[in-house]
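Report on one structure; see the data block that follows.
Here the complex is missing one protein chain, while the rest keep their positions.
Then we have chain A:
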Amino acid sequence: MSLSTKMPGLTLKNPVMPASGCFGFGKEYSQFFDLNELGAIIVKAATREARYGNPTPRVAETASGMLNAIGLQNPGVEKIIDEELPFLRQFDTPVIANVAGSTVEEYEHVTKALNRSEDVSALELNISCPNVKEGGVQFGTDPELAKEVTYAVKQASNYPVYVKLSPNVANIIGMAKAVADGGADGISMINTLTGMQINLKQRKPIIANKTGGLSGPAVKPIAIRMIYEVRQALDLPIIGIGGIVTAEDVVEYLLAGANAVAVGTANFQNPLACPEIIQALPDVLNKYGFESVEDAIGKGHEA
């Protein structure tokens, strides 16, 4: 059973990677399992300067999911290149750097800085973080801006660029086409959906930022629908994200048209989520009549 899959800049031994923001820079989870087992690793967002992020509480639990408003806290791209990424060199696992910013210039700056790192195989352009006031969200909801920032980053980058789409839009196909026009090598989807939860006793939103991004199994049907639509409309590789907990979830994403997947919130519930999914994947593929990962990709469209 072959689990391998190929995408621009990425030859993956299996299609499973941890999602950005849910795995830090790998160190903590390397205590639980051998990171060589992963298809790739998508690390936490990098911005030009260090960012402190939003006030706490930053997370709340919901039915089948969670809300977060971390606010892209990170030590800044230079520190990430010098102090975080070299640790991942010891593993035979490609690293995807997640690039964030508030202006096109900041995205370009972070992208160019990452060109000097030897530890990166691809970029994931985060134009979809709902938790920062300036930047992030407009880029992910306005097709013109999305195209512009994709183009700028693509020009600046030595690496293939995957653009991470926001689900907080009415027309996901329009957004996918816009970043394709901007030169994206691939798409990753979805980021979190803006949500809110109110504490009855305190009569106020639980998260200090008031709104947060919803993730976890609650968002999976939305992600599957969006990937299915985008796969039908255009021919770019897709990293599928949202609520993946089991190998069955992964196969569902492959059927919808994803070429690989990223696992986010499930890591918090079970630090062994990724290796356990990878281990179960061959049997699940086999059970549903697939000979390999590549064999399953897009098969949900044939009926």
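The definition used in the following text is that contacts are C-beta pairs under 8 Å (C-beta built on N, C-alpha and C of every residue); 3 or more make two chains touch, one makes a residue touch a chain; residues count from 1.
In this section, contacts and distances are computed from a predicted model.
Visitor: What is the missing chain called in its UniProt entry, if the choices are "Dihydroorotate dehydrogenase B (NAD(+)), electron transfer subunit", "Type III-B CRISPR module RAMP protein Cmr4", "Quinone-reactive Ni/Fe-hydrogenase large subunit" or "Maltose/maltodextrin transport system permease protein"?
Guide: Missing chain, per its UniProt entry: "Dihydroorotate dehydrogenase B (NAD(+)), electron transfer subunit".
Visitor: Kindly state which of the options A:D34, A:E61 or A:E83 is in contact with the chain not pictured.
Guide: Touching the chain that is not displayed is residue A:E61.
Visitor: Spell out, residue by residue, where the missing chain touches chain A.
Guide: That gives, for chain A, the contact residues 21-24, 27-29, 31-32, 44, 50, 52-53, 55-62, 64-66, 68, 70, 73-74, 216-217, 265, 267-272.
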